[in-house]
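A single protein chain has been omitted; all remaining protein chains appear in their positions.
Should a chain be cited, it is by its letter among A and B, assigned in written order, with residues numbered from 1 in that chain.
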Amino acid sequence: MIWESWGAFWDMGGRGFFVWGSYGALAIAIVAELVALKRARTAALKALQEENDL
Amino acid sequence: MARTESQSNEKFAGRWFWRYASPATFFPLAGKIELLCWVLAIVLAAVGLYMGFFVAPTDAQQGEVYRVIFIHVPAAWMAMVIYLAMAFWACTGLVLGTRLSFMMSHALAPTGAIMSVVALWTGALWGRPTWGTYWVWDARLTSTLILFFLYVGYMALAASFDDKKKGDRASALIALVGAINVPIIYFSVKWWNTLHQGSSVRPGSSSMATTMLTAMMIMTFAFWAYCIAAAMHRLRTEIIERERNAAWLKEAVKEAIK
Partner (left out) sequence: MSLMRATSAVFRRELQLFARRKSDWANPLMFFLIVCSLFPFAVGSESERLKLIGIGVIFVGALLAAMLSLPRLFDEDARDGSLELMVTSPEPLAALILARVAALSLALGVALAVVTPVFALFYALPFDVAVMLALTVAMAVPTLLLVGSIAAALLVSARGGAILTAVLVLPLTIPTLIFGAGAALKVFYGESPVAELALQAAFMLLALALCPLAAAAALKISTD
């Protein structure tokens, strides 16, 4: 382990804002994409079922 | 499909992979690829992030903030690679007329656009503490911005057509035109950079510690796996939407519901 403490980890040498702002943005982007993927699939399946009265 | 597999292979003179140009045949394979890639993405990301945060040392010049590169560089790579893949499938579709190729292009685009935005955002947050400003007009960031414009243009064009077939071919053409232009634009922006010396020349990758490099490579593969998985998922959704009248699809859904 190279961090003295968890505090130091979150602080990232004073640049925590930039590091976690980046990783946070990535996390948000991934979640947003996954949600969009799920919603599109649900809608497509629903449309398919309705059209064919399944 | 009223043929046996060997009859089918015979039809394509042994070039068995041609069967996968049919959405019906590719659909289950896409599902398998997708699952594999989700798993790979999670595993590789876990390993890569562990290495990146708990093994790679502090950088001599940049301190801790350099750790942004573990997602900035892979995102920028993917933004570029996905566009090339998009253009490749667009070309395939135009030349061979296979609609699955066009669907693959459509499936790749949103992921590529998201990657370019992530690359720009993380690049800005890395740039501020390192070189003093959030935005630098260097060749790579600027090209990523333009790539973002090209992605949005592609998606907007595809969406503006009611006739799907026309929309497929129109957007494929614009993807190709964009692909041809990207090297031209990159070269022009590089030239333009040297004219307007203004901002700091972005330091080329000073020799990185092996652990840093390894972590970055692992993260790159993780991103790759994630993007393939997302694209496969989107592709299967598009197949469901477009092939809604196909018997095989109705059967598959009936089976799934039971």
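Basically, a residue touches a chain if its C-beta (ideal position, glycine included) is under 8 Å from a C-beta of that chain, and two chains touch if they have at least 3 such contacts.
Treat the numbers as computed from the prediction; the structure is a model and nothing was measured.
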item	value
Chains still shown that are in contact with the chain withheld from the display	B
Selected residue (touches chain absent from view) among B:24, B:157, B:209 or B:246	B:157
Candidates B:71, B:85 or B:189 - the one touching the absent chain	B:189
Residue among B:81, B:174 or B:215 that touches the chain left out of view	B:174
Hidden partner chain, residues of chain B it touches	146, 149-150, 152-153, 156-157, 160-161, 166, 169-170, 173-174, 177-178, 180-181, 184-185, 187-189, 191-192, 195
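Going forward, only the chains that are shown with their structure count from here on.
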item	value
Computed distance of Cα centres, chain B from chain A, in Å	17
Residues of chain B defined as touching chain A within the complex	53-55, 57-58, 63-65, 67-68, 71-72, 75, 110-111, 114, 117-118, 121-122, 125-126, 128-129, 226, 230, 233-234, 236-237, 240-241, 244, 249-250, 253-254, 257
Contact footprint of chain B on chain A as seen in their complex	1-3, 9, 12-15, 17-19, 21-23, 25-26, 29-30, 32-34, 36-37, 40-41, 44-45, 47-49, 51-52, 54
